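Let me give you the structure first, and then I'll get to my questions.
Heads up, one of the protein chains got dropped from this complex, but the rest are sitting where they should.
Labels for the chains are A, B and C, by order of writing; each one numbers its residues from 1.
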Amino acid sequence: MSDDGKQATMPASMNGAHPDAAMRSLPDNLAVKCPKCRELLLGKDWERNLKVCPKCGHHAQLTAQERIDLLIDEESDFEQIDRDLVSNDPLKFVSLSGTDRSKLDGLADSTGLKESVVVGSGIIDGLPVMLVIMDFRFLGGSMGAVVGEKITHAIEIATYERIPLLIATASGGARMQEGVIALMQMAKTSAALARMAEAGVPYIVLLTDPTTGGVTASFAMLGDVTIAEPGALVAFTGPRVIEQSMHIKLPKDVGYAEYLLAHGMIDGIVHRRALKATIARLLHLYDDAEKAMN
Amino acid sequence: MSDDGKQATMPASMNGAHPDAAMRSLPDNLAVKCPKCRELLLGKDWERNLKVCPKCGHHAQLTAQERIDLLIDEESDFEQIDRDLVSNDPLKFVSLSGTDRSKLDGLADSTGLKESVVVGSGIIDGLPVMLVIMDFRFLGGSMGAVVGEKITHAIEIATYERIPLLIATASGGARMQEGVIALMQMAKTSAALARMAEAGVPYIVLLTDPTTGGVTASFAMLGDVTIAEPGALVAFTGPRVIEQSMHIKLPKDVGYAEYLLAHGMIDGIVHRRALKATIARLLHLYDDAEKAMN
Amino acid sequence: MLAFDLDFEKRLADVDKRIQGLQKKGSKLKGDERVKLNEYQQELETLMREVYGNLTTWQTVQVARHPKRPYTSDFIDLMCENFFELRGDRRYGDDRAILGGLASLDGETVVILGNQKGRDTKERMECNFGMSHPEGYRKVLRLLRHAERFHLPVITLVDIPGASPGLEDEQRGIAQAIAENLMVMSALRTPIITVVIGEGGSGGALGISVADRILMLEHSIYTVASPEAAAAIMWRDSAYAASAAEAMKITAKDLKQLRLIEEIIPEPLGGAHQDKAEVAASVKSAILRHLAELRRKSTEDLLECRYQRYRDIGRSAIANLPVGALP
Partner (left out) sequence: MLAFDLDFEKRLADVDKRIQGLQKKGSKLKGDERVKLNEYQQELETLMREVYGNLTTWQTVQVARHPKRPYTSDFIDLMCENFFELRGDRRYGDDRAILGGLASLDGETVVILGNQKGRDTKERMECNFGMSHPEGYRKVLRLLRHAERFHLPVITLVDIPGASPGLEDEQRGIAQAIAENLMVMSALRTPIITVVIGEGGSGGALGISVADRILMLEHSIYTVASPEAAAAIMWRDSAYAASAAEAMKITAKDLKQLRLIEEIIPEPLGGAHQDKAEVAASVKSAILRHLAELRRKSTEDLLECRYQRYRDIGRSAIANLPVGALP
């Protein structure tokens, strides 16, 4: 993977995402602060730059919708499935910090989401792909029964239809409030991916900031090809937790995309502006292979 | 594998090797020096102790015949195959140090061997096993076309007959004098082992001192179960060569069996006195499994 | 001799001390003392039934973590014959926090493996307190493939606070190692039975426990995160561990009720550590029973059932789920 941030440019022909259009969520003249270097930017510049800081290169989190708009062809529709699935609080979880039910309702209002993952099919550079896009805003992208079900369903459809699967991760891990049910979603999704691998249908992982815990230790690390956005935190145990529990000070890069690349865990780091073109290139390679088989 | 030197004792019931009988090659009152600690011993004590130094624990090299006698049941016969195969010097090798042909004849006289490996079937604790036993005395146990052919043949028979295979290695690697033909024996034997693995027939490796180079980088590292004798040098590049080429001083244990165990490359280290019992235990486990399948 | 070391066992320890005091006298015991001894013994049994019949979740956690609790090595010793340890991942190292190999279980060759915490300080250090490194999961992977090649059933014993959370573990890909095991176990072409013998914590436990059947010892726990970690994550304070444990439903009884496990294996009164031989016998007989059932299935059927076992998990926890809409 040669598309690191330095050399990444998006070929005009593949610039189907039309990011300018996609990112229109902030008023143009609202000032935005880079979450990393605190640089002040105008909202329109921030969005034109795909929420990548022009000063420090920080790739800020995208919402699921922004990510979908960035990736799929402008003229194509995103066909969402399982949109209405919600948790019925299987453990009747007794929280010390208020009921989670009201929290969920609040989240649903503020994000327009019913869960931390959006799942559906779309077209990227003319090729169909099944998309699983996590949204960190919804309970830290945590995985409970609904997330596991939606992802498993997407994997099964992709396998059955022989359409490549792209999962963009962003998650703090399994959802504590659903206990072992949440934990088991790691196994459930991995089992579906085993069948997908057996069927020889491609699975691409895009790791975005942050991805930790049980999501990292399941489908996030099972891609046929795995790419990450620059600077994305991707770990099982995050560096802050390691520092606290081991009482040590870690090197600055531990747990970030560049560190994973150096340690053989991912194929490449791709600047957000090159993301669609990179994924499209990969999809075409697999598409050619699939055609050659028939 | 718990049979390290300290606790290893050979159960009387499995002491089928009758080492006293097996090792009768030296005059009883000849003095022998331990190759490692220089301790002086009487030939009969040396042999009674299976050529293991009672002082420092050094496991001296065994001849193929001694190894076979140590392992197979006393009442059983070793049925050797491919005994007469010899190299026809395929490269018409031009040596700077005299012709190799005369060297080979001399070796054949002094060792009673025609090549550096002895191959055949025998019985261990009542169970049939295909044995491939290397003998370091013959050109440093080096592997050329004959060795590759004999080992491949043994693997094929074991696979076909569904008899476990035991290879005892002792080799400096591929035989330079046969060039790429020798190198390719690594691939040839490994290809046969791939079919054996596919068929689910067990393959046990016993690493003995010394095993290096192309033998280590092929069948020696492909065992379903791999055990080593204490202190056996087992490496791709031997520690002396590393020290010379890298101009460094290595820790004392690098390249020896204990080092391999610590680094996850082998299952255990077994004292020569426990060797037959250990292998027998393993063979019975596989034999039970094979019976359960039918 | 019984052992009562936990804080909630104080009353039991008191009575036990009185019993031991009398028992020390041996044959010199007077008549009234003999009556007293009998009374104390009855009292102890009643108390034990009372306490152990109504353990809180947090007390269960303490029993599951009891330093005298039988470990994987104990179960292997007590249940199997001819254990042949298989070591190393053939990549990097041999993680002593995983103990596994070939063994004969009631005459049948199996691959048995489990988390090993280590009994004394030296052993605990060697075993990293039972917390596996990536090479531990890769050793498991190797053993799984070994089992598949020779059609050997796999028994896994879970007793891990969580995967090792160190720098080295991130470096060598602890997440990748666990994930790969989940995928491989879900499709391994041989029966897999998991027994949770102590604590089953987080992805670290899951990485050796994707199985056809999951059995739990009566006082073991299985949880999405250690109670301490969960409390810290949810409420920024690990002091609320007991509340987190309760809320997360981590006991064998909870998980049986949620239909996440197949069976609870009873422990001797007072916990597994009071009689290791007895608990090993119970575990062995449960394994053999389930194994016999699994053996009756074809491999394809086995794999389909295993897939559905996991496919179904959580579906009852979802509202608005369409029925029968799978492709």
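One rule holds in what follows: contacts are C-beta pairs under 8 Å (C-beta built on N, C-alpha and C of every residue); 3 or more make two chains touch, one makes a residue touch a chain.
Quick caveat, the model's predicted, so the values are computed rather than measured.
Student: Considering the full assembly, with which of the depicted chains is the omitted chain in contact?
Tutor: Result for the missing chain's touching partners among shown chains: A, B, C.
Student: With the missing chain put back, one of B:42, B:108, B:241 or B:292 would touch it. Which one?
Tutor: In the complete complex, the chain left out is touched by residue B:241.
Student: Which residue among B:220, B:269 or B:282 touches the omitted chain?
Tutor: Of the candidates B:220, B:269 or B:282, B:220 is in touch with the missing chain.
Student: Extract the touching residues of subunit A with respect to the undisplayed chain.
Tutor: These residues touch the chain not displayed: 1-2, 197, 200, 202, 221, 224-225, 261-268, 281-282, 284-286, 288-289, 292-293.
Student: List every residue of subunit B that touches the chain not included in the displayed model.
Tutor: Contacting residues on subunit B, toward the hidden partner: 84-91, 93-97, 144-146, 148-149, 152-153, 156-157, 160-161, 172, 174-188, 190-195, 197-198, 213-214, 216-222, 235-237, 239, 241-242, 245-246, 248, 250, 254-255, 259, 263-265.
Student: List every residue of subunit C that touches the chain not included in the displayed model.
Tutor: Given the touch definition above, subunit C has residues 90-92, 134, 138, 172-173, 176, 180 touching the missing chain.
Here, only the chains that are shown with their structure count from here on.
Student: Take each protein chain as a node, join two nodes whenever their chains touch, and name the resulting shape: line, ring, star, complete or other.
Tutor: It is a line, because the chains touch in a row without closing up.
Student: Just give me the whole-number Å value for how far the CA centre of subunit B lies from that of subunit C.
Tutor: One centre to the other, that is 41 Å.
Student: So, what's the distance in Å between the C-alpha centres of subunit C and subunit A?
Tutor: 34
Student: Based only on mean CA positions, could you tell me how far subunit A sits from subunit B in angstrom?
Tutor: So the centroids are 52 Å from each other.
Student: Two or more other chains touching the same residue: where does that happen in subunit B?
Tutor: Expected reply: no residues.
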